[in-house]
Every structure is written in structure tokens, then in C-alpha cells.
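In what follows, a single structure is set out as C-alpha cells and then discussed.
Left out: one protein chain. Kept in place: all the others.
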Amino acid sequence: MSAGNIVPRGRRPKRLTPERVGLHAFLIICALFFLTPLYVMLVTSLKGMPEIRQGHLLALPSAPGLAAWGKAWFAACTGLSCNGIRVGFVNSLRILIPSVIVSIAIGAVTGYALSFWRSRGAVLLFGILIAVAFIPYQVFIYPLVRIFSHLGINNSVPGIVVIHTIFGLPTMTLIFRNHFAGLPEELFKAARVDGAGFWRIFGAIMLPMALPIIVVAVILQVTGIWNDFIFGLVFAGRENLPMTVQLNNIVNSTQGEREYNVEMAATLLTATVPLVVYFVSGRWFVRGIAAGAVKG
Amino acid sequence: MLQRQLVASAFAALLTLAGHAKADELRAEVIHWWTSGGESAAVKVFADQFNAAGGIWVDTAIAGGANARTAAINRTVGGSPPSAMQFNTGKQFDDLVENDLLTNVDAQEAAQSWKAILPAAFVQAVTRDGHAYAVPVNIHGQNWLFYSNDALARAGVQPPANWDELFPALDKLKAAGLIPLAFGGQKNWERNLFNNVMVGRGGRDMFIAVWGKRDVATVKGPEFRKVAESYKRLRDYVDPGSPGRNWNDATSLVIQGKAGMQFMGDWAKGEFTAAGLTPGKDYGCTVLSDHGMAYVMGGDVFAFPRLKDANQIKAQQLLARVLLEPATQIAFAQKKGSIPVRLDLDTSSLDVCARKAAGWIADPNAQVPANEMLSPPALTGAMEDIISQYWNDPAMTPDAFVSRVASTLSQQF
Partner (left out) sequence: MRIGSRLPAHLALAPAVLIALVAYCGAMGWTIWMSFTNSRMLPSSVFVGLRQYSSLIANERWQVSVSNIAIFGCLFIIATLVVGFVLAALIDQRVRGENLLRSVFLYPFSMSFIVTGLAWRWMLDPTFGIEKVGRDLGLSAFHFDWLVRPERVIYTLVIAAVWHASGLVMAIMLAGLRGVDPEIWKATRVDGIPSWRVYAFIIVPLLRGSFATAVVLLATSVMRLYDLSVAMTNGGPGIASEVPAKFVMDHLFDRGNVGLAAAAATTMLITVVAVVAPLLYWQHSRPGARQIA
């Protein structure tokens, strides 16, 4: 696959043909389908409980209010403390940022090394990584807890960062390896002729060309790490519990009336960071591709 | 206000980070799953009493019993155990005892004379190899029947007194256009309902024979088959929206008068109370039991991991003592909807349903240990799968169900 022109090809058709109208209409209908769950959550979070109990899922709120949002952020009770889910927000960030950086860095380097190393060992390593990606990660919890406690990093932020790196490695390695393997060999031959070594090629040539894949990697890791619950619960330690733990306490409390509006607001608040990353990264996605373009 | 809270929590965080606990502080971190409004009010009783007695309660609430137990066990195994952790009364902490991760509470047992004041089944449930390893804190009745007085009146139905009267009552409710039986179709409630039918129609001995002794002969007998048939019959009286429904959404149907009855444990009272309904007046509570009163008692306990710090150990001992003090027990029971685990207290301040129950369990023959106390989680889970299948699959016959149960009970767990 040649890294040809990355911006959409040709001029934008100016004429309003039935084809163009149909195309846009179809896309809009698809977009509505994709937006419906978000719409339902938003609308529910703005309604009061009496209105929700009536059960008209798609109806707009009759008297929209942000009370549920305020309660979710500031005052929702999770156990004895009624401080809302903001408690975990900072923790989630403290876990997210180093985990994303470390896991992508190691994944990129590993993918790069594997794409140019043609030994049995490399294939075996890659095979192990792929196989592990398919296993429900819960089976690893107990042995890792024992290992971590021996290493002394249990219940700490470094511990949870290592965990996310461990479990992000297969997917990260896969996508980076595939990407690098798809690049033309001439690039490397030229760089080798110029006398560049392993790391130099990586830093000067591979990384800039990997921008679109880095965006995909960031999307995958931000989603996985931010939304993670069980690892944060087991490995992060009481002082570092992520937002998802508070969210679980609000949404999965089995007794008492389910305040669906607060639950939806809490859920949307928890989903904000990945959502923002997504809406922003769309633009960078295209720019990244354009920046990595190589004219053949 | 927010400013002050921020400063306070920053200060607390600093203290924790620095690890400088005052030398004589009796801090106890407690992991539990009581996260909803009513449950929080109840656990606050424990916290307040502990704090008043000189301790410092550090609360770690995690919604979902399985989540809380997972976190607690993994932390204990991983070397940073909490001071106390919640389990259901039963066999959930067996492995922790076997691996010598819990400290025993024999001292408290002796000091408070548990054998004299607690139901025998509960003392047994926390004792392993002659030592007590957990403190029971409540008794939750699992086989209640709640009904909406309004709905029954509209259908012209009297509250049933036994299982034979139940089905005609359900028929009348159906004829009146109401949902006869409100039900939350999740596996553990399907199992709870089955237990209700089994102990109600089959009696205390059958219940203990099946869950405790795993007696295959009982399962293959005619009485058990009748239980299975009655259970399946109840399916006709639930509404199509029941699969997957949360149990408290089902209770809500009864509260609103859209449904007539619900089989549920006494924690459901909290829902009625939150909706402003009074027991006896707006809703009724009873236990249907054909072979003499049989009250299925479950509950919660707190277990104490082995710790090294002398102060933390003292804190554990203080907590164990406080949990069973009379004032704590009564205040907790009022908020939680359970009855005190101590049988020697004055229960006149509890609601009418709790008073009924306290009267019933004064007779040891009415006390039925919950299946969590009789069988390990693995067996409970395997049975749950079969019961749930039987409930949801129209094609599964009582005979098929009986043979599946028999083969499961014969497995090793």
C-alpha cells in the first residue's frame, strides 16, 4: 500500500445530483442511529425522576434541568462519603496520562523491532502477544497481585501503570507492527546507506510516519484505560481509585430507588475525557495523515 | 464550604501520604458493599458507634458484593489488607481461613458469650475448627412475601396464609388486570424464589437436606418434584418484562399498586419506607410456610485479616466489640430493615414486620440457615445456573430439572 496522497481525491462535486443527496441522506440516517443512545442518556439526565418514571424514552425533557449533573459531580453518595464522582477524576487522570504514554511508547518500539527482525524468536514473541490478547484478563489478576506485592508496587500508581502497559502491549504491538511492516523497504535501505542505526531510523523516519497509527493507538488506550474498572479497583490502591469506581458505586448500588438521571449524568461525566479526545483527534487524524504523506 | 472541604481532604491526604498516624490512633479501614442511600445510613451507625468508642472508621465502600469481596480478598493476598471486610454469613471466607489470612475473634466471642445470645446456626457459620473468625452483625430474612393492600383490595383478595391459598389469589389478581407477582428476573432472585418455594412447601428439613447434606434421595423424591412444579407454576404470574429487571424495580411495581405481591427478603422494606409507605397499613408482610414456620436467615459478617501493627489490631478488637453492642444492633436494624443478630434484645422499637420475625425465631425450630451458610459459593452458583434455566426455558420439564439438580449435588466442590 503506497503512502500516496492522503487528502480526499479530486474536487468536491459541486452539482446537487440525486446521488449526492442520497449519499448525504443515508449518512445522516446512520448518524442518527449512532447518536440515539447518547441522546437517550442526555435527555434522561436532564429530566426529573417523575418524568422518567413515565417511561417515554425518546421524549425531550419538559423542564430540562442540570440538577442531576450537579448531584452527580458534587454530591452523589458512594458509601459514606457524598462527594460525587469528582473524587476520582483527578485519580483517573493521574493513572491515564503515564499509562498511555508508557504503553504506547513500549508498544511502538516493540512493533518496530518486530517488523524488521525476522527470527524465530521474534515470531514466537509476537505469537505469545497475540495469543494473550484473546484471554480474558481476569485470569491474570491473582498471579500479578502476588508478583506485585513481592515487588512492592502493589496499590500504587506505578503499579497500575505497569498493569496497563502489560495489557496494552499486545494490541499496541500489533497495530504498530502492521503499520511499519506496510511501509516500503526503500526508506530503510536509503537510511541504512546513510549510516543510520536502529534508534536513529526509529526517531527520524518511523515515528513521523506513524502519526495516524499513534492517533489510533491513543484512541484505543485512552478508551481502555479510562474506562477500566477492575484493574483500578485491585491494583491502584485506596488513595488512587479511578472515577469508574465511584461510577460503579452510583450505578450499581442495588438498593434504594435508582436515580436514573443522576446515573446518566454520572456516566456522561465519566465518559467526557475519552469523548473529548475523540472529537479532537478526528481533526488531528487527518492532519497526521497529511503530515506523514510521502510523495512517491 | 467547598473550600473547607478541599482543605480538609487535602490535609487528610497529606497525613495519609506521610503515613504519620498518631501513635495511639485506632484506625480501621472497612471494605463493604453498602453503597445505596438506605444502606449507607445503616453502615453509618456502625461508623458513628465505632468513632464514639474511640476508633476512627475509614470507609471503603464498593458497590456490588462480588466487587467488594474481590477487592478485599486481592488486597489481603497482596499484602495490604483492610482492617475489616464484609462477607455474607456463610462460606465465602473459608479459603481465607484455610490460608491463615484471618485473625480469630475468640476473645470477643468469649467476652460477649455468643453461644448464649446468637442463633446457633450463626455461631456455627463463623466458626472453623473451633475458632471464630468473623462477627455476625444482622439477620436478614430471605423468604418474605410482601403485598400491596391496595392492589389486593381492588382484586378482592385476602392475603394468603399458605401456599394453597396463594395460587387462587394470584389468579384473582390476574383477572383484575394487575401483575400478580412482581419479579426481578436475575439469577440470584430466581434462586431466592426457588428457595422460598422449597422451604415453604417442602419444609425446613428438605431445605437443609438439599443445600446442606446434598441428599440426592430427597431430590429424587415426590415432595421435591411438587416443589419444582409449584415453582414453574409461578412463572405464569410474572409479567413479560421481568427478565433482567432489578429487584427494586419490581418492588416499585408493588409500591405503585401495579402488582399485587413480591417474594423478597426483608431489605425490600427500605424501598417501601423510602416511598412513604407504612407496613401493616399500606403494605403487608408475611411468610408462607406450610410445615410450621420456617424463617430463612441470612445476613452479613465482618472478618478481620491478620495485621501486624499493634494499634490496628486493637482497632479491630474494638470494632468487633462495638458491632455487637445492643445500642449498635438496634440502631442498625432500624435503618437496615434486618433484625438484630442478638436474640436477647428488646425489639419493640422495630417495625411490625421485624417484630413478627423476632417472635418467630425465638423458636429454634423455625430458624433455617440460608443456603449461603450451608453450601459453598461454587455449589450455590452451579445450582443457580440450573434453576435459572428451569425458570426461563419453557421446554425444561420438572423431571429434567430434578435430574440436573441430582447430578450437580453429586459433584465435588
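Read from first to last, the chains carry the letters A and B; within each, the first residue is number 1.
One rule holds in what follows: a contact is a pair of C-beta atoms (placed from the backbone, for glycine too) under 8 Å apart; a residue touches a chain by one contact, two chains touch by 3 or more.
These numbers come from a predicted model, not from an experiment.
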item	value
Option from A:L60, A:C82, A:I97 or A:I128 whose C-beta touches the chain left out	A:I128
Hidden-chain contact residue, picked from the options A:T78, A:T165, A:N240 or A:S253	A:T165
Contact set of subunit B toward the excluded chain (per top definition)	66, 69-70, 73, 77, 92, 94-96, 98-99, 185-187, 240-244, 376-378, 380-382, 385-386, 388-389, 391-393, 404, 411-413
For subunit A, the residues touching the chain missing from this view	1-13, 23-24, 26-27, 30-31, 33-38, 40-41, 55-58, 106, 109-110, 112-118, 122-123, 125-144, 147, 165-166, 169-171, 173-175, 177-178, 181-182, 185, 188-189, 192, 197-199, 212, 216, 219-220, 222-223, 227, 229, 244, 251, 267, 270-271, 274-275, 277-279, 282-283, 285-286, 289, 296
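Please note the rule applied: only the chains that are shown with their structure count from here on.
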item	value
For subunit A paired with subunit B, centre-to-centre distance based on mean C-alpha positions, whole Å	38
Residue numbers on subunit A that touch subunit B, as the complex places them	77-81, 83, 141-142, 145-146, 148-149, 154-155, 230, 233-234, 237-239, 245, 248-258
Touching residues on subunit B, where the partner in the complex is subunit A	5, 13, 16-17, 29, 32, 34-40, 43-44, 47, 57, 59-64, 67, 70-71, 74-75, 77-80, 246-249, 252, 267, 270-271, 274-275
